[in-house]
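Of the protein chains in this complex, all but one are displayed in their positions.
What follows is chain A.
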Amino acid sequence: MARSDVKLIGAWASPFVMRPRIALNLKSVPYEFLQETFGSKSELLLKSNPVHKKIPVLLHGDKPVCESNIIVEYIDDTWSSSGPSMLPSDPYDRAMARFWAAYIDEKWFVALKSFLKAGGEEEKKAVIAQLEEGNAFLEKAFIDCSKGKPFFNGDNIGYLDIALGCFLAWLRVTELAVSHKILDEAKTPSLSKWAENFCNDPAVKPVMPETAKLAEFAKKIFPKPQA
């Protein structure tokens, strides 16, 4: 099968779509980016992901791979000889990376998303408390996983860096919208430094949406909640 026959169905604003894009960049795999129009789903998407009907979907040849973190692992496994490994080699360290990636999706991102929708002060306070607890967990996780190196995965960006880093643009948009610093250098110095390093990585820069453009888009899809 032609290794260059890779397509990715996605959208520029989706953090989940960013994940496989970064992974493909890390492995220097050329691909065709098929952008979905916001508000409608293409025939190809519905055919390739009939179960969830969601992006991203990686098409390798015509074989679809769905679910962003699963796609990232697939990319790592398939193009294992190109570029460094995105997961550690030790089974325990791998389990830790997967654990924190799952936590980020199930708890941390859910809290971040609810911040944009939060109405009154009480609701906002509750979300802030959740995010602060989450950030404290992630700060410690970073120290444990990175073992003194710049990224969760060590010297190079990997699975867990991608799992969290993909949300940084949305994080900035949310901070602006709610006038509250969510990722605070004072409270989470290591994570803040990591965020800066992540955003400057050559595999990330081309696919990280501009904050202003994303903020405009956010206003469209998250209309201001009633106070």
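In this text, contacts are C-beta pairs under 8 Å (C-beta built on N, C-alpha and C of every residue); 3 or more make two chains touch, one makes a residue touch a chain; residues count from 1.
Just so it is clear, contacts and distances are computed from a predicted model.
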Which one, "beta-N-acetylhexosaminidase", "Glutathione S-transferase", "Serine/threonine-protein phosphatase 2A 55 kDa regulatory subunit B" or "T-complex-associated-testis-expressed 1", is the UniProt name for the chain you do not see? "Glutathione S-transferase"
Consider the whole complex, including the chain that is not shown, and state which of A:9, A:45, A:65 or A:203 touches that chain. A:65
Which of A:36, A:73, A:139 or A:161 touches the chain that is not shown? A:73
Chain A residues that touch the omitted chain in the full complex: 51, 60, 63, 65-67, 70-71, 73-74, 77-78, 91-92, 94-95, 98-99, 102-103, 137
